[in-house]
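Heads up, one of the protein chains got dropped from this complex, but the rest are sitting where they should.
What follows is chain A.
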Amino acid sequence: MIHLQGLVKAYKGIQALRGIDLWVRPGELFAYLGPNGAGKTTTIRILAGLTRATAGRAWLNGHDIATEPLAAKKQFGLVPQHLNLDSELTVTENLLIHGMLHRLPYRTVRTRMEHLLEYVELTDKRRAFVKHLSGGMKRRLMIARALLHEPQILFLDEPSVGLDANIRRRIWALIKKIQQEGVTIFLTTHYIEEAEFLAERVAFLDQGRIVALDTPAKLMANLGQWAVDQFTHDNLKTHYFRSREEAQQFAASTTASFTLRRVNLEDAFLALTGRKVS
């Protein structure tokens, strides 16, 4: 469905991507996790045809993005990190223009628009100007817009960045719902809980390279199930344990203050790269 082979991107002396090989399965919800500047957005920009790769190839649903750009662009919907709606236009007008850009007949656009606005719970806002919508509404509208031409792949670049916890949960539920309808989702995030909650497989991206790729459970399993964060006067040290009992025994023996918690993807990322994601 999404296939990347040796993808490299260099600009202004910076190696943003250093050879990415990846295969995302049809219908999968795949997360690309890494800190800011790791190359997540660059990968999506290349796949979406917004920038060219320096080397390597990529296919979307079998269409080479370099040699068949127009066919490749029909395969995906894109929700970029920053808002890119026409603020001066209404919700309906934004969707209509998107439908026309994808060469959909007017009647098809009207029908799908009604369905999608209901889907993202914006039916009552159809005549509202985009500038009058809240951040969460704008994000949901961008998702609806990306789905209007019924793509088989959905690129979500940091879909919940800047949103409060409640709205973030609503966006996650929406993403799950979209995946259940058979859409392959490629998601970039630097929110650990987002990747854990949503993704079937996660790739850790660090300094333009994939350093690990597996299910969240397997990525975390190497460390154990439980963690104790031990706070000393000038340091924080985390210890990992296979069971809660082991962790509790350790915690009981320490004189320093501590936190007992489950192991998360941040721990796995930190163990592999020596750096935190967020």
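Quick notes
Keep this in mind: contacts are C-beta pairs under 8 Å (C-beta built on N, C-alpha and C of every residue); 3 or more make two chains touch, one makes a residue touch a chain; residues count from 1.
Here is the rule we use: contacts and distances are computed from a predicted model.
One chain of the assembly is not displayed; among "Transport permease protein", "4Fe-4S dicluster domain-containing protein", "L-lactate dehydrogenase complex protein LldF" or "NADH-quinone oxidoreductase subunit A", its UniProt protein name is "Transport permease protein".
Within the whole complex, the absent chain has one touching residue among A:Ile14, A:Met100 or A:Leu236, and that is A:Met100. Only one residue from A:Thr67, A:Ser87 or A:Gln180 touches the chain missing from this view: A:Ser87. Considering A:Met1, A:Leu17, A:Leu33 or A:Ala48, the position touching the chain not shown turns out to be A:Ala48 (whole complex).
Looking at chain A, the residues touching the absent chain are 11, 48-52, 69-71, 73-74, 76, 78, 80, 82-89, 93, 96-98, 100-106.
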